[in-house]
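Yeah, one chain of the complex is gone here, protein chain that is, but the others are all in their spots.
Per-chain numbering from 1; labels A and B assigned in written order.
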Amino acid sequence: MIRITILTLAIVSIVSAHAQERGNVLIKNGNVLTITKGTLPETDVLIRDGKIAQVGKNITVATDVRVIDASGLFVMPGIIDAHSHSGIDAINEATNPVTAEVFVGDALNPFQIELYRALAGGVTTIHTMHGSANAIGGQCETIKLRYGVKDPELLRMKDAPRTIKFALGENPTRVHGSGGIVPKTRMGVEFVIRQAFSKAQEYMMEWDEYNKAKTQKGFRGTPPVYNLRLETIADILRGEVIIHCHSYRADELQMMLKVCKDFSIDKIVFQHVNEGFKVAPELAAQGAMASVFSDWWAYKLEVYYSTAYNAAILTKNGVLTSINSDDEELMRHLYHEAAKTQKYGDLTDDEALSLITINPAKQLGIDKRVGSIEPGKDGDIAIFQNHPLSIYTVPMMTIVDGVIRFDAKTDPDDMRLVVDPKQDIEASAYTEHKHDRCMENAILSAEHFFDLNVGE
Amino acid sequence: MQFYSRNLLVVFLLCFCFFASVAQNKQEERELPPVSSTYAITNAIIIQSPGKNIGRGNVVLKDGLIVAVGKNAVAPADAILINGDSLYVYAGFIDGLTRNGVSKPKEETSKERPKDPGNPLPEQAGITPQQDVRSTINPEEKSINEFRALGFTAAQVVPYGGFLPGTASIILFNDESATDMVLAEQSSFFSELVPAQRVYPNTVIAVIAKWRELYAQALQAKNYEKVYASNRSGLTRPADNQILEAFYPVIARSIPVLFEADKYLETQRVISLQNELGFSLVLGDIKEGWNAIPSIRSAGAKVFLSLDLPEDKKFEPKPEKEKEKKKTSDEDAKKDPEKEALEKRKEEAIQTYTAQAATFSKAGIPFGFSTLSVKATDVQKNLRRMIAAGLTEDQALAALTTMPAAILGLSDRLGTIETGKIANLVLSDKPYFSEKAKVKYVFVDGVMFKYEPKDDPKKETSTSVDISGTWTITTENPDGKFEDQVTFSKDGNSFSGSITGARFSEAVNLENIELIDKQLKFSYTTQAEGQSMKVDVDVTVEGDTLKGTASSAGKTFTITGKKNPKK
Partner (left out) sequence: MKLNSLSFIVLFVACGSFVSMAQNPKARSGAFALTNANIETVTKGIISNGTVVIRDGKIADVGVDVTIPSDAEVIDCRGKWIYPGMIDAGTHLGLVEFGMVSQATDVSEVGDVVPQVKAMTAVNPNSAAIPITRVSGVTTTLVLPEGELFCGTAALMNLHGYTPDQMFAGFEGVVLNFPRTGKRGSWDRRTDEEIKKASEKITNRLNDVWEKAVQYHKLDSATNGNMSYYPEMQALLPVVRGEQPLIVIVNREKDIRTALRWIKDKKVKNVIFSGMAEGWRVADEIAKANIPVIAGPVLTLPTRDYDRYDKGYANVGLMKKAGIKVAIKTDDDNLNYRNLPYHAGFAVAYGMSREDALKAITIVPAEIFGVADKLGSIEVGKNATVFVCDGDPFETKTNIEHVFIDGWQIPMESRQTALYEEFLKRSPGLKK
């Protein structure tokens, strides 16, 4: 009986710690990797009410602020993953080549254990995305890993710009083309995107005309029919939604650059972009950004001609680049993925760490809030045992909005927030890790639709 | 159970139609109507409303209404008297969300792939909000009687379909024609976050997007119709769109959206949608709502909690054998602290589910119950579990009577035993929530349904087939057919036995004989080419024959058997 009480108390205390949304923490005496303002040895970082209040030496605080001794430890801004599919219950609406109206933020799931595991890898913000089954997929959501909250609304990073997933190449052509629906080729992908943009332009014009006419006296007229899909694509054309475009090959990258130019779209982030290095000058010239794997290749034909030097070539050619995971396992060691750019291309520590902090923040349009340790920014911090670019480092503590969400020393093993009351403890034990979340749902649906053999 | 009907004509016609063809052969038994439509329940303990036990008294019903209640209520001369000396009378229960009494359409499982999965017809996409559940109400549905036998007299029923199946109605379980069952039509606009199969919307995110779009289009169409109605000159005639029109009362907030949202995240998603669009919301069949209480409160949503609960082994009867097994596995668990901790978390989870109703009560959120996903046989047990977890009996009764009546806007007609209300009553032999309470009578709309105690079902299941005696068993394997003789004899509760035959030098004793219902398993070991081989037999016994398999060393053979006639 006593035992039960103690355990219950432990669980309650975790929950109540998390219930506090904006925390106050003083991190003392760490090696502070600010990313944007250099590395500050033996420096304190004070977080007040969830925001970084002060960075400096010998900061003192009242006793109510929790003090973390970071002597000998490394303090860096929380890691940002610009490509993830964690924290959502639906990834691909793979039934139509254009599904701009769907929004993965409608299916947030704060209970996924992978969110906690990402925290245990120093990650604090993720861009959780629609999959890559469609040329124009759904809208994505930027969330903070406030693991412990139960209300899905609390995961959202409020005020983060809207983003949408596009996809070029094999995935959309495989899912739709094999069912006899355009696109079946990269040519078709271009057509689908241009067609959607053109229709959205028409739609915008019809509304503009209607709205303009409406202001005139004695107006009699019929409004165009509301269409959420075209409305969303129109928002892209209005510059209100950032495109994150799943892409691999040089030719399709150039195609998409041209499409953007033709439709006056300024901001585009290419995702994966394994052959980005081949068209780095073109990407840089148009201000397009790239979010890449450190070294993934060969998992299909369109990534066969990849190189692990991609991030370095892009960076050195002036393309704003980040390293992402697209995978709940890889997500846990993005610091290590960033370090690979030092082997493959000799990036400096700051350049390498920028790939997983300030650069993805810029790509998501949230760099005013996160991505570096600067006063005024969100209190999102990852504390490492060794330098985060060392293979031997271990994330020790991860803080989101000043709230400690991961603590290697005190967290219990079982960090599930919910337990299935029907779970058969024996039978449900083991899970094999599946890659290629980008095609989750799509693989199932594609099999359903087209009796396709699209195994990994 | 006896069955009476007020509506003679319907019964007569039905009987006539049905029996016309066979009438030549046999004179069928016909239901006779009761001699009066007035009833008086005398000297029963009357729980007039939750918390209001008015003690012993009479309840008088006439023509479907309650006409008098209390100690001094006088039974009229034409009343059929029901002696309530040992009975407890409650207002009839109301089910907030169910498909009891609704026919399930035949499912078309076409394997053909959709030609254009991205642009399906509305009905393929699950978009049929213009449907009305009344067209699929069927008085013959067995579920009506199953739940009426528990005391349910009225229910909000919803149609089958996709994410927008149509409008709900409130019906009475009075066993009349479909039209006469309906108490209130279009009581709500029903929806579930269920994706369509193989076509758009194939995910919950597309369902929500489509919801949003349809709502916005309906809003637009409704406004336009208004403009058009006021002055048609110079305007295109609005298209006739039944789907969008179905949203109009939702937009006007004249009917609520009833959302099935059993999972916590669904509850939250629905509330987010409600926050965005502003319709009035009723959440149905909630199973994991405790964490959503703040959102439910701020959304002003009304709530029906599910009567379904996750199984709790503590409340399940255990056969003797399992108890023994359980013991050993408990010992294993003790050795494994990880498993112990997992079991404990699971138990805590079950407890949280069970305490959901109590949690809502404590938070001051009014709620009714719904039976959309509960088995009838679990209802009373689950109510008792909820009460054991902190819900008071009065709160439980309120959630079955006054609360749903209020949520459905029927407090003037349902929910309590008061003069003028519809004659829906439940009569039980013990206080309803006590362990062995049995419903004796249910009145719906003044129609009486009487329930006789059933035989103890345990007796039925425990009568396994008798296998004692000698059987001739034929085994077919690649080497040929073999006939053996197997003899079973009963030792108390278990069996012993042996096998003999040409392949055996002496009788071999059977091991692990296990007989559950008709399923018989046993094994034996033989010697073949100097090696011992274990044979496992698994057969089904049908009277004096048996059939099944024998397996050994990874091979499985068919066996059949016949019981030898007794000598």
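Here are some notes:
Here is the rule we go by: a contact is a pair of C-beta atoms (placed from the backbone, for glycine too) under 8 Å apart; a residue touches a chain by one contact, two chains touch by 3 or more.
Because the structure is a prediction, the values reported are computed rather than measured.
Screening A:R66, A:K258 or A:H336 for touch with the missing chain picks out A:H336.
Set against the missing chain, the residues B:L342, B:A357 or B:V442 yield one that touches it, B:L342. Mapped onto chain A, the footprint of the missing chain covers residues 113-114, 116-117, 120, 170, 178, 277-278, 280-282, 285, 295-301, 303-309, 312-313, 316-317, 328-329, 332-333, 336, 339-340, 342-345, 389-394, 413-416, 424, 426-435, 456. Residue positions on chain B in contact with the hidden chain: 342, 551, 553-556, in rising order.
As a working rule, only the chains that are shown with their structure count from here on.
Centre-to-centre separation of chain A and chain B, using mean CA positions: 43 Å.
Residue ranges of chain A in contact with chain B, taken from their complex: 4, 7-8, 89-99, 101-104, 106-109, 111, 130, 138, 150-153, 179-181, 220-223, 225-229, 414, 416, 418-423, 425, 441, 445, 448-451.
Those residues of chain B that touch chain A in the shared complex are 113-119, 197-206, 208-210, 212-213, 216-217, 220, 224, 231, 233-236, 264-265, 268-269, 272-273, 291-292, 294-295, 310-311, 339, 341-346, 348-350, 353.
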